[in-house]
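Of the protein chains in this complex, one is absent; all others appear in place.
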Amino acid sequence: MSFNTFGHLFRVTTFGESHGPALGCVVDGCPPKIPLTVEEIQRDLDRRRPGQSRFTTQRQEADQVKILSGVMDTDRGQVTTGTPIALMIENTDQRSKDYSEIKDKFRPGHADFTYEAKYGLRDYRGGGRSSARETAARVAAGAIARKIIPDVRVRGALVQMGPHKIDRAMWDWNEVGHNPFFCPDKAKAAFFEEYLDDIRKKGSSIGAVIEVVAEGVPAGLGAPIYGKLDSDLASALMSINAVKGVEIGAGFGAAELHGEDNADEMRMGNNGPVFLSNHAGGILGGISTGQAVVARFAVKPTSSILTPRRTIDKSGTDTDIMTKGRHDPCVGIRAVPVGEAMMACVIADHLLRHRGQVG
Amino acid sequence: MSFNTFGHLFRVTTFGESHGPALGCVVDGCPPKIPLTVEEIQRDLDRRRPGQSRFTTQRQEADQVKILSGVMDTDRGQVTTGTPIALMIENTDQRSKDYSEIKDKFRPGHADFTYEAKYGLRDYRGGGRSSARETAARVAAGAIARKIIPDVRVRGALVQMGPHKIDRAMWDWNEVGHNPFFCPDKAKAAFFEEYLDDIRKKGSSIGAVIEVVAEGVPAGLGAPIYGKLDSDLASALMSINAVKGVEIGAGFGAAELHGEDNADEMRMGNNGPVFLSNHAGGILGGISTGQAVVARFAVKPTSSILTPRRTIDKSGTDTDIMTKGRHDPCVGIRAVPVGEAMMACVIADHLLRHRGQVG
Amino acid sequence: MSFNTFGHLFRVTTFGESHGPALGCVVDGCPPKIPLTVEEIQRDLDRRRPGQSRFTTQRQEADQVKILSGVMDTDRGQVTTGTPIALMIENTDQRSKDYSEIKDKFRPGHADFTYEAKYGLRDYRGGGRSSARETAARVAAGAIARKIIPDVRVRGALVQMGPHKIDRAMWDWNEVGHNPFFCPDKAKAAFFEEYLDDIRKKGSSIGAVIEVVAEGVPAGLGAPIYGKLDSDLASALMSINAVKGVEIGAGFGAAELHGEDNADEMRMGNNGPVFLSNHAGGILGGISTGQAVVARFAVKPTSSILTPRRTIDKSGTDTDIMTKGRHDPCVGIRAVPVGEAMMACVIADHLLRHRGQVG
Partner (left out) sequence: MSFNTFGHLFRVTTFGESHGPALGCVVDGCPPKIPLTVEEIQRDLDRRRPGQSRFTTQRQEADQVKILSGVMDTDRGQVTTGTPIALMIENTDQRSKDYSEIKDKFRPGHADFTYEAKYGLRDYRGGGRSSARETAARVAAGAIARKIIPDVRVRGALVQMGPHKIDRAMWDWNEVGHNPFFCPDKAKAAFFEEYLDDIRKKGSSIGAVIEVVAEGVPAGLGAPIYGKLDSDLASALMSINAVKGVEIGAGFGAAELHGEDNADEMRMGNNGPVFLSNHAGGILGGISTGQAVVARFAVKPTSSILTPRRTIDKSGTDTDIMTKGRHDPCVGIRAVPVGEAMMACVIADHLLRHRGQVG
């Protein structure tokens, strides 16, 4: 919705900077009596956690989440109470780094300049509020969202790195957990290992495309006209750090299609209507069709690179900047669990909203 | 925001179906004392109006807008009062068409099936609420938004039809008004004339990509994290009928770039900071940079085509459907003024929001 | 919520001034397949319509409502479609009155001064947006709300005029429709006839207290902490023109009670829990108890009176003002159906919200 809250009935408010005492979120509107343990949330956080391979930033954050409110013990274990669930992750790796280089200079491609332009000051430590670290709170919220939609399976994968796309014929969801890229194409994952090592060693970075798929979404979710499921997904995914594009189903490819080819034909199946293709990405008129909901988003390369770039400082003087420190050669990788979380949150919210209006 | 309202301080609520008595919108939160005439709104509506060339639907709608509230006469002419501005467009071309073909069958690629799945019934006349006719209300609202941001110039153009992209080196904004495609490349516009005629005669349709550019947007607009300017633009543009993808600046192209190439370097200019490129599309960290805000969106081909397609009917029986009637061979064309309107509304809203928080 | 919209899932946006072309509302989020006719809405509007007795303003407004969208004909009659229902009431009695007296002077007790202070201008014709005429749109929306909660009966009554309270032992709902005051105490209604005639003839006015009762509200509605049922009722009732106080159940009387007397004891009845009293007014902790929800609100006397009052004009000059014209000697009377409508809207919204979260 606005500022630091998203969602309508299932609402998530996040807070916290990269280098303050803690970050976290308040999840409001969760139905009561949903089983929920801290371990379930931690599991998702661990998938996003940096420092697990040489392909993500070496910043070591334990990312241990605490549940501050909204759950209680019952005979059936710990469950939600229907009241706000506050989650907190304390920042532990706040090494007293030397920020003199970025304190007064604007890193090109970063939000340094725009935060300064908007607020008249900025928290330069680790990017402050614009740090990708904020996405940990989203992943935590997404873990709760998943519990609300147990019949929906939300999975993400990296499908492109730089100009290199995976071979979709080789898609194997089982591979996603077996390489450091969340890549469903085993051969391409092997290629990426070399490819990204080279980029990493050069102190450069590269962009990526992530695909998120939600299976089991019932037909009927989405609230036209300005609460369309795809509209809310676009907003949610575009809000992830470094994302520059979002598409649903055939996406930009649909611009090249004729009407005959784009329309997903229907036949009656044994268990209801069956679509013969899914160019729509599971959404028509902003409402889910019952097919898999498919979204992709483009992640730009991080601008924290070793090559010096031209910039200015706060006093308006021309200068150069080179960003040392621990960074992701391909920030798209860790965006996979974040994209899943946002998809889960949007679907959970729409399930509640649909139930509210239609019963 | 939700359901049929978008925007936060500059809020637009639209209503109306294709074939009811009227459609329109309520624009709330408009600052007072803004000069506003019905002619200014009508001018934008006329750009979107169908039936102006053989390349858009031949449905004849006068699209005459009436202002029902929110303005008053003063010595300086008619101005806004700060109270809700209600706009109404009466439906005039409701010919008593034979809807028996689509009343019970679901048109593939349309929202027929999903509205039925969601609500348990649907207004099949002209697509009901899912009709592109709803976008007239957006254009009317956008005309008001433009008056709030007089220093911002929002313009749109068709940059791709089917697989054919314009030559960006040939971009001439003056051409946009001189061909039926809102195309800024004169040569390509001539090509589209033949290309689309062929598609039209075959009873087929084709997709397109639209680009919207806002110049003069001050740095600092956008409210991180969940009210990012690009996040709200993505939501606004994705909510337009038939849109399947949205990108900002380099967009999906950013996935193929290295960090060195993607980061927009800066130098101090005579009138403040100057960026040496605009891969960011004028937005960093969800906040405007002061550069032109650039967004593109993909519009799928309409599924209302003469080629019969397989489908089912409400009783679950397999059948075929062929959509006769007046339709757009390339609905992307008329999406240009709609995209502009959504961009204008989002920027106006963010201007007010920024002023509210930061002053 | 904000500006000219209230409600969360059942959302009402109103528009229009006293003397523009039309006023009305957009009702969003209404469940689909609810039977709804224009006559049902008109019936409620007619109860609020002025000019039906000598005790309300003699302004003659037909208040004929039109449904512009959101309904469709089916085999079972006209029903809602789940899309926005736009209602319009055209202003017909816009006699070209002489407004020179109030154009530049601020009427004490009116919103003249504050609208001018806020917006820098004001629509002085008939009070513009601050006119009680806006409440017609609320009553129309309330008629739709009632259809969503068919098992809830919302009724209002005038329980005090000036210092004269009704005898609650004499409460007879049947009397409410048989006197021009919506008064449930027959004897007191007879008294009010003389009492108010005297006030009316003197060109004075008097305040009143209205009580609204909703029976059949299921236990469990209301969303703590900031969407409490009583909190939303307070907001909704306080937003009615001229209202200066709202109370629930024992209300301000609760301040005088000891804990033993205020707590509503419980016993198990044949059909579930039974409360032995209702000091809580049917709401505990912001959530409905299943008892009747009882709210009262105080309506100040209109300041449009024949006695000259001291004021200033726009140029800051001291002056006097006497408001001639057609006005209500007791505006509280017509607030009865308005209060009912607001109660119905709030309960309908909370029913949908509760269903959304809890199912």
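For clarity, chains are labelled A, B and C in written order, and residue numbers in each chain start from 1.
Just so it is clear, contacts are C-beta pairs under 8 Å (C-beta built on N, C-alpha and C of every residue); 3 or more make two chains touch, one makes a residue touch a chain.
For clarity, every value in this text was computed on a predicted model and none was experimentally measured.
A.B. asks: Mind pulling the chain C residues that touch the left-out chain?
C.D. replies: On the side of chain C, residues 1-6, 8, 14, 106-111, 113-115, 117-120, 129-130, 134, 160-163, 199, 204-209, 219-228, 230-239, 241, 244-260, 262-268, 272-273, 276, 279-281, 283-290, 298-305, 307, 309-312, 316-318, 332, 353-354, 358 touch the unshown chain.
A.B. asks: List the chain A residues touching the unshown chain?
C.D. replies: 2-5, 11, 13-17, 20-24, 26, 28-29, 32-33, 66-70, 72, 74, 79, 81-86, 88, 118-123, 128-129
A.B. asks: In the full complex, which residues of chain B touch the absent chain?
C.D. replies: 9, 29-32, 82-83, 224, 352-353, 355-359
Here is the rule we use: only the chains that are shown with their structure count from here on.
A.B. asks: Show me the overlap between the contact partners of chain A and those of chain B.
C.D. replies: C
A.B. asks: Most remote chain relative to chain C, going by C-alpha centroids?
C.D. replies: A
A.B. asks: With chain centres taken as the means of their Cα atoms, state the distance from chain A to chain B in Å.
C.D. replies: One centre to the other, that is 26 Å.
A.B. asks: If you average the CA atoms of chain B and of chain C, how many Å lie between those two points?
C.D. replies: 38
A.B. asks: If you average the CA atoms of chain A and of chain C, how far apart do the two points sit, in angstrom?
C.D. replies: The separation of the two C-alpha centroids amounts to 45 Å.
A.B. asks: Residues of chain C touching 2+ other chains?
C.D. replies: 29, 32, 82-83
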